[in-house]
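Removed from the display is one protein chain of the complex; every other protein chain stays in position.
Chains here go by letter, A, B and C, matching the order in which they are written, and residues are numbered from 1 within each.
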Amino acid sequence: MAKSKANQLRIAVIGGSGRMGQEILSLAATDPSLEIVATVSRRADLPAPNVVRKMSGLPKGKIDVVIDFSLPEVLDEVCTWCKTNRTALVSGVTGLSAAQKKKISSLGQIIPVLWAPNMSVGVAVLAEMLAGFKSLQGFEFQIEETHHKHKKDKPSGTALFLQDKLEAAVGPTPEPLAIRGGGVFGIHKIWAMGEEETITLEHSALNRRVFARGALRAARWIRGRPAGVYTMADVIRS
Amino acid sequence: MAKSKANQLRIAVIGGSGRMGQEILSLAATDPSLEIVATVSRRADLPAPNVVRKMSGLPKGKIDVVIDFSLPEVLDEVCTWCKTNRTALVSGVTGLSAAQKKKISSLGQIIPVLWAPNMSVGVAVLAEMLAGFKSLQGFEFQIEETHHKHKKDKPSGTALFLQDKLEAAVGPTPEPLAIRGGGVFGIHKIWAMGEEETITLEHSALNRRVFARGALRAARWIRGRPAGVYTMADVIRS
Amino acid sequence: MAKSKANQLRIAVIGGSGRMGQEILSLAATDPSLEIVATVSRRADLPAPNVVRKMSGLPKGKIDVVIDFSLPEVLDEVCTWCKTNRTALVSGVTGLSAAQKKKISSLGQIIPVLWAPNMSVGVAVLAEMLAGFKSLQGFEFQIEETHHKHKKDKPSGTALFLQDKLEAAVGPTPEPLAIRGGGVFGIHKIWAMGEEETITLEHSALNRRVFARGALRAARWIRGRPAGVYTMADVIRS
Partner (left out) sequence: MAKSKANQLRIAVIGGSGRMGQEILSLAATDPSLEIVATVSRRADLPAPNVVRKMSGLPKGKIDVVIDFSLPEVLDEVCTWCKTNRTALVSGVTGLSAAQKKKISSLGQIIPVLWAPNMSVGVAVLAEMLAGFKSLQGFEFQIEETHHKHKKDKPSGTALFLQDKLEAAVGPTPEPLAIRGGGVFGIHKIWAMGEEETITLEHSALNRRVFARGALRAARWIRGRPAGVYTMADVIRS
């Protein structure tokens, strides 16, 4: 482990061999303001800095933020470690149970925690914009999402997240429409349709790296924050 | 009735008081190469040339093409008149029974007939383009249509027409998706999605006049053709 | 003049024979909560309520809001009348000189005034959303507008208005791109392009009535406000 430079953000990546874990490791490697202090992975041969197999192998007192893109099964262990070591947590783990979501909320009373099903900054920006639709009178709304044919959930979790935000502004809307085909990485479109005008907002993810970039931005943002449960909306607001 | 100029196309409009009938009358009035010889309408006070209440009131030997945008109930009468008077027919009447569709086919053995559920030239052009998709390998396809909230059929007849054309090229595709809201006049979009590239074709009707313009183009085209059943694809091809 | 009902908004329309004036008269006629008290027009035969030829012909004490879509030449007269009669003004007159714009600002010290180059509520909503782009890091931006082939200004005034709002959030951006063709009523699109994601916001006006609807909403909103210079952003915020 190279000596940390002043002000470098010291990160541990949980789930380093997963697709998102690898994106984060690869993106972080290009940024001298970040230091990957350690990586938790079951693959000991992972080409990453200081691979350890378990949370218990992480060095204490040397990590500013834990970034977790592993699996719900590990969540308890991750939460416990962060709590014990008073280390901020950025989690993009999906498929959490209600109990696990509650666990994250409780954790926010002790350390700063950010959980998001979609870490893209662009989706966060779009989601915040939806509040602006409350000024429209007599409009209908529809969310539509397009993804590659291998995507199983329908509609996407991001579409449901956007629908929550939209409905907070304009009331009930129809279920999001889903298009599946080819290799489309991820398009989300929100229609606002009035008698004499139509507004559409659209977000296109070009690749998976967009989520890694958002996670690293969240990690930078959360260092030094007071305890609390945060979202990507907090990150982009400041 | 003003004397027809040489080469003017002499038209009778059936269903002159309907929304499409009025569009045709209004568009034709701006074009000196067209003469509205007579209009069939139950509204005697319709501000249109030579309004008569019934097909039997139409002048014989003075009409090149009958344009019918009235109702299925009148179709028999319209067909009989055109057959007896050997006059070409352009029909945009929807909601026909199977027997009525057959009647139109039979009529094509005696006079030139064109029937189309959507007379827009742009939709016809788009529909022909879909054959080009047969060159794509390993693509998924999806049709999507957006219309104002008052539109009742779902998916639109035009979407189903486009799906027929699409499936002739690429095989079975999912049911068209329908979005309803505001005053959108009519958008049809065809997605072709491959692993590494996406193609979309989109048609937007800006107003109802587009169908009137197509009907008049069809009427010009059909004058002097041999007996037969034609479609908008024939009109745009030549 | 029919007796005003309680709470009806009493309006005078200046420039009643212009295209926008006619849209406002036609839309207002369908809304029982509005009363067109008088119309100023040089065309005495205009089919509108209580047509007078000059501002001086307007009834005093019976008008809540003056809506002006006439010409810069009349602006002085309109301002003087509103000031003298302490009547709110909603103006969509374009092509104002710097001196005239200043006149409107001064007027705002005495009565409530709203001036906007584009009264569409949707454009106002979109314009406010652009502030959200300030959260994006390392993005490029581009505005693009599409209008019918008869539109002379290039880029459109609305595109320049949107660019102002955009640049307030993200700094300098390239000149808006303009596409001209057919009968497109008006499309404005804002691109935000990052390394791994793209956001686009798009507004489509379906017809001219959208501006009339916005003007009437502004008129309803401005009644009873304190003196001041307002914009459509104020209208949609509350």
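Everything below uses one rule, namely that contacts are C-beta pairs under 8 Å (C-beta built on N, C-alpha and C of every residue); 3 or more make two chains touch, one makes a residue touch a chain.
None of these values were measured; they are calculated from a predicted model.
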item: Absent-chain contact - pick from B:T80, B:T198 or B:T231; value: B:T198
item: Residue, one of C:W115, C:F139, C:F161 or C:W221, that touches the chain absent here; value: C:F139
item: Residue, one of B:L136, B:L160 or B:V229, that touches the chain absent here; value: B:L136
item: Hidden partner chain, touching residue among B:R43, B:R86, B:K154 or B:R237; value: B:R237
item: Touch criterion as defined above, residue of C:A131, C:I179 or C:V229 at the omitted chain; value: C:I179
item: Missing-partner contacts on subunit C, residue numbers; value: 139-142, 144, 146, 149, 177, 179-184, 191, 193-198
item: Missing-chain contacts mapped onto subunit B; value: 120-126, 128-129, 132-133, 135-137, 192, 194-207, 209-210, 213, 217, 236-237
item: Residues in subunit A touching the chain absent from view; value: 182-185, 206-207
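Basically, only the chains that are shown with their structure count from here on.
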item: Chain ID, smallest distance between chain and overall C-alpha centroids; value: C
item: Top chain pair, ranked by how many C-beta pairs fall in contact; value: A-C
item: For subunit B paired with subunit C, centre-to-centre distance based on mean C-alpha positions, whole Å; value: 38
item: For subunit B, residues that touch 2 or more chains besides their own; value: 182-184
